[in-house]
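Subset of chains shown; positions unchanged.
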Amino acid sequence: MSTIKRIGVYTSGGDAPGMNAAIRAVVRTALFHNIKVTGIYRGYEGMIEGDFKDLVSRSVSSILQKGGTMLKSARCPEFRTPEGRKKAFDNIQKAGIDALVAIGGDGTFTGAKVFSEEYNIPVMCIPGTIDNDLYGTDFTLGFDTANNTVIEAIDKIKDTAASHNRLFFVEVMGRDNGSIALYAGVAGGAEAIMLPEKDTAIDELIDLLEVAKERNKTSMIVIVAEGDKNGGVYNVAKRVKEKFDFYDTKVSILGHLQRGGSPSSFDRILATRMGYFAVNELLRGNTNGTVGIRGSKITSTSLEEALKNKEFKLDEELLTISEVMNI
Amino acid sequence: MSTIKRIGVYTSGGDAPGMNAAIRAVVRTALFHNIKVTGIYRGYEGMIEGDFKDLVSRSVSSILQKGGTMLKSARCPEFRTPEGRKKAFDNIQKAGIDALVAIGGDGTFTGAKVFSEEYNIPVMCIPGTIDNDLYGTDFTLGFDTANNTVIEAIDKIKDTAASHNRLFFVEVMGRDNGSIALYAGVAGGAEAIMLPEKDTAIDELIDLLEVAKERNKTSMIVIVAEGDKNGGVYNVAKRVKEKFDFYDTKVSILGHLQRGGSPSSFDRILATRMGYFAVNELLRGNTNGTVGIRGSKITSTSLEEALKNKEFKLDEELLTISEVMNI
Amino acid sequence: MSTIKRIGVYTSGGDAPGMNAAIRAVVRTALFHNIKVTGIYRGYEGMIEGDFKDLVSRSVSSILQKGGTMLKSARCPEFRTPEGRKKAFDNIQKAGIDALVAIGGDGTFTGAKVFSEEYNIPVMCIPGTIDNDLYGTDFTLGFDTANNTVIEAIDKIKDTAASHNRLFFVEVMGRDNGSIALYAGVAGGAEAIMLPEKDTAIDELIDLLEVAKERNKTSMIVIVAEGDKNGGVYNVAKRVKEKFDFYDTKVSILGHLQRGGSPSSFDRILATRMGYFAVNELLRGNTNGTVGIRGSKITSTSLEEALKNKEFKLDEELLTISEVMNI
């Protein structure tokens, strides 16, 4: 049995819709087990500076539906140094925190692993990032909300596309992986999707568009992930225009609005289940793990395994489907 | 190998967001395999009356994002008679349709099974209903969208709740099961959830509310599924008010708006994958089945098994979580 | 010139989207003129109890986009007594408040007028109610947002309506006036609108529906204001069903979700302009007035005139247009 008396919870890295819902679930599940909770503000930076606050049930009222993170987030190079981590640990000890729940992405997890091993403090991580690029879970918190945000934008562009002969390029987030581009591309009915994982040359793209044009499509949408290898959406648009001048081309860059918004039902449920599970795992004595959803089941993976398998695999079948849908 | 030359596709029963996306996927996947597609309008009624139309790629342009069903839907008692089914089969044969994809719920599936057995016509079913009450799939088409619709309503009510001391009762769909009530209740942060599956007495409900009141909640939301055993949301509200008069009580009945709306990203992806899979299953010679998602995998279940196991099981863990979240 | 040093601001009565935006504008405009601001919580109740808080620029950060009211609201019978108002004045004096901005409806304005006359304290009122039922302004705060909320609901119902032959009854707010019913009815394309101001008999309604039926409408929407004289939406639906049985009838009651939601752009701009104007009016020495928008101009009307002219007039031309649109 666990002897955990106080859990510290923090968010770190880029924020994602659903982080607040996860914080709320961590707090209320801990309180349910008569464990106290300390909110650590601004991630590792706040840990080093002792920016702590006791969280009670009311502290997390009315945050379930809010985007962003009430605990704020920050980058913290100092935590990568042993001195920084020493300061953090001193604060943690002083505050009586004997376990941690970390919500964030890859960098957050790496920090949690090092810290946990160095100071033998139990930690459970929750994957919170819109990029859906973490091992050990089918979905990360915020990915579903981000997809919904992107398809709302695409739907609006399609309204106007129906009125003109136009070729729209929409840049979406995804520096290293094309999850949002692929999902939102399929859900938005895009004519082509440019992903970092799949090196689509401009000529291939133009071939796709030529086929669509022959089928009398009056307008087309190309989704371009940030990390596409052709040098950015403006470059793609410009190079397409040079050879494929039938259409008027227009560019949208969605940017950070993809990180915001009230979390979707899916993300709120997922966050609630993950927060609940993370605390229960700590109580069961499991530690140094990351929570994930596999199929419809919440599970945990060791941080070691999760961090070793950085290579995120794109859903190949969905990629095939996206091509079939553009027949 | 299959010798299917023409697939007939129809929607039947109550409509659900995502049905159009599934129709689009069926049409385009079939065309990809050089199979022709006939749209059968108004479900079994249109099958009996021969209300058919050839569907080409452009027929399903710009429907991905639309709620409802372009093929319309209707109830059809005549299809329950052998005479009705005979007429339907004659039309199907005349049109050269040699396989069917049916999108709908329980009644749709039952009709498909009987018809398929009687006339030896291959059929694959796609679960399209917001009620999430079908066996063989973790999620039905439209359930995610309906949950998002309900939580948007709850979020709005919460805005106003924050300004007053009020007790809100929100009736959501679910005559026989509490899936929407449970999911939307957890995702919306409701103080109590009244489900058909769990016979919560008014006194128990009042106990829950008393506890919340003691924790100084300034307003509360109770989600009531249509099928709750206490006689409807007005009755619940009235009986609570008699014994628990601290709060002003207000009632919302969301009704059919839960069936509408542009499908969520989740439902569009699910619909697209299911439509794609349904056609491929028919081509692989699988028949008399229903498509489902289990975990992250699209699978099929025989109609016989699916219809035998009508008992839908509520997610017990989520029910527990909903109680813990109200600490 | 004014010698106002501290303004007290409060919200009272039913809340409305845009109240927060108005509070923000009052605070920031006052600060711009080096006037201090006290937030009076829970309306007249908080005034009597001295529930005050100093508001600085940051106090109103990030509230522009929020529904509800950060100052909360409450009903307060005690303020109708001279003793209650005496207590309120003592608190106001103690806090150094020498002018008031009141945001709310009819009751709020009446309280403000009596109080202002009794204790000679300058007051400016801002019309904040979704009902659009105040004299001296074309639009009240929250009306536009509420209309958008209602038409989103109607649009969703229409999605599902397109799939079936159904008659939908949607109850919207409006106990004494049909503003929301009329606007949302026109903007939502309803087949009929039942208003308190226009005593439509059930037989007349059925005549309208018969005409629509003859034009082969496959589904219809009837908007019913709460205050319709036929005894409530269920009663209307039941009585129509008795004589007009072609359609399946369905009822939605939107209730308090109409009061919530992030304010629309229109309401945010209106609130900002009104809050700015209210403070400037006080500085110009105008008092005992209510702010309004007439055409595109922000103006003020004396409270005496505003409260004498309670009779709100429905837009007759829009009513005519609503009938022409249903040809």
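The first chain written gets the first letter, and so on, giving A, B and C; residue counts start at 1 in each chain.
Please note the rule applied: a residue touches a chain if its C-beta (ideal position, glycine included) is under 8 Å from a C-beta of that chain, and two chains touch if they have at least 3 such contacts.
Remember, it's a predicted structure, so these values are computed and weren't measured experimentally.
S.K.: Assuming all chains share one sequence, and 3 are in place here, what does the full complex add up to?
M.R.: My count for the entire complex in this file is 4 copies.
What we mean here is this: only the chains that are shown with their structure count from here on.
S.K.: If you take the chains that touch chain B and keep only those that also touch chain C, what is left?
M.R.: Common neighbours, chain B/chain C: none found.
S.K.: Based on CA centres, what chain would you say lies at the far end from chain C?
M.R.: The most remote chain is A.
S.K.: Any idea if chain A and chain B meet via the same residues, over half in common, or different ones?
M.R.: Looking at both copies, the contact residues mostly coincide.
S.K.: Rounded to the nearest 5 degrees, how far is chain A rotated relative to chain C when their C-alpha atoms are superposed?
M.R.: Rotating chain A by 180 degrees superposes it on chain C.
S.K.: With chain centres defined as C-alpha means, what is the inter-centre distance between chain B and chain C in Å?
M.R.: Here the centre of chain C sits 36 Å away from the centre of chain B.
S.K.: Need the CA-centroid distance for the pair chain A / chain C, whole Å please.
M.R.: Going by mean C-alpha positions, chain A sits 39 Å from chain C.
S.K.: Go ahead and note the Å separation of the Cα centroids belonging to chain A and chain B.
M.R.: Taking the average C-alpha coordinate of chain A and of chain B, the gap between them is 28 Å.
S.K.: Pull out every residue in chain A that's touching 2 or more other chains.
M.R.: none
S.K.: In the complex, go through chain C and note every residue touching chain B.
M.R.: Those in contact with chain B are residues 11, 15, 17, 66-69, 72-74, 149, 153-166, 168, 250-261.
S.K.: Where on chain A does chain B make contact in their complex?
M.R.: Those in contact with chain B are residues 24-25, 28-29, 31-32, 57-58, 61-62, 64-65, 138, 144, 147-148, 150-151, 155, 158, 162, 183-184, 186-189, 215-217, 262, 264-266, 268-269, 272-273, 276, 294-297, 317-318, 321, 324-327.
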